[in-house]
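As structure tokens, the structure follows; a few thoughts come after it.
As you look at this complex, bear in mind that one protein chain is not there, while each of the others sits in place.
For chain A:
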Amino acid sequence: MISLTRRSWLTLAVMALLAVLPPVFYLTGNPYYLDLATRLAILAIAAVSLNLILGYGGLVSFGHAAFVGLGAYAVGIPAHHWLYGGLDFLATTSGLVQIPLAVAVCALFALVTGAICLRTKGVYFIMITMAFAQMIYYLIVSIEEYGGDDGLVIDTRSELPVVNLDNPLHLFGLSYVALVVAMLLVRMIVRSRFGMVLQGAKGNPERMVTLGFNVYAYRLTAYVISGAMSGFAGALLGNFTTFISPEMMDWSRSGELMFMVILGGAATTLGPVLGAIVFIVAEEALSSFTIYWHLPFGLMLMAVVLFARGGLMGMLRGRGEDRE
């Protein structure tokens, strides 16, 4: 008989609620909650992808919002040229071009920056990932054509077969399915032989090298996968907000993604999603009282880190249940 752990039950329950509740709200006249859930699902994809390197790889990237932002601009820039001319080879509204472009650009950016960042360790790695993200931030700010720091309005969403992204239900559906796929993908990767090497290198890189693993190459591969997935999330986010700006890649955005992973529980399947839920709910509930809503959120994170190692998922670990 298949016996599910408490965590597996929780994962199924949370994901089922996330699938059912938002459309119900939408159909009963509360479209706002569907929007909220769509944003949640998209941010959760970015958090799940960050978890691959941060949680399982032990690589604390403080620049992951850059991938999300680049992904969004990979949708916005072709749409901009399609509408206003220039750069004909790039001008398109087809999602079948824009989304692969977002993934490819982010994979390439991850490959180039990762090749450099991964030569450093610890605090230096944190700082250099952040520095690269800030470089992209200022690069976008400096390009007048795409609105500089005023940002860019995406007038037409990506056109895809079957789904119509102008329909909020479709956009939510696509984001939700993408989130589930992202979770399953990361779960498969971390359980594979590749994932064992990645996790082994987190625990003891010297040992892994002695065994004959080129730790650098494995980490770089994980970094590229993670960046590409975040780029995909960025493409969805661009379609969701229809307004993109360099602010999306600000270092504080990267920090928020880290919050989600650590608060929810690094190196767990559901953790980043739980973190994203808490983040969205906290932002929503607290920001109506005060613009300083980050403060209670920060205190909450500190409490979880201090008193519940392993984040929210760590608190929920049943007796005798090992980590995933």
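Worth a mention:
Keep this in mind: contacts are C-beta pairs under 8 Å (C-beta built on N, C-alpha and C of every residue); 3 or more make two chains touch, one makes a residue touch a chain; residues count from 1.
In the analysis below, contacts and distances are computed from a predicted model.
Entry comment: the absent subunit's protein name, as recorded by UniProt, is "ABC transporter ATP-binding protein", drawn from "Molybdopterin synthase catalytic subunit", "ABC transporter ATP-binding protein", "Cytochrome c-type biogenesis transmembrane protein" or "Ligase-associated DNA damage response endonuclease PdeM". Across A:18, A:53, A:110 or A:197, the residue that sits in touch with the chain not pictured is A:197. Contact with the chain that does not appear here is found for just one residue of A:88, A:144 or A:206, A:206.
In the full complex, the hidden chain is touched by chain A at residues 188-189, 191-197, 199-200, 202-204, 206-215, 218, 221, 322-323.
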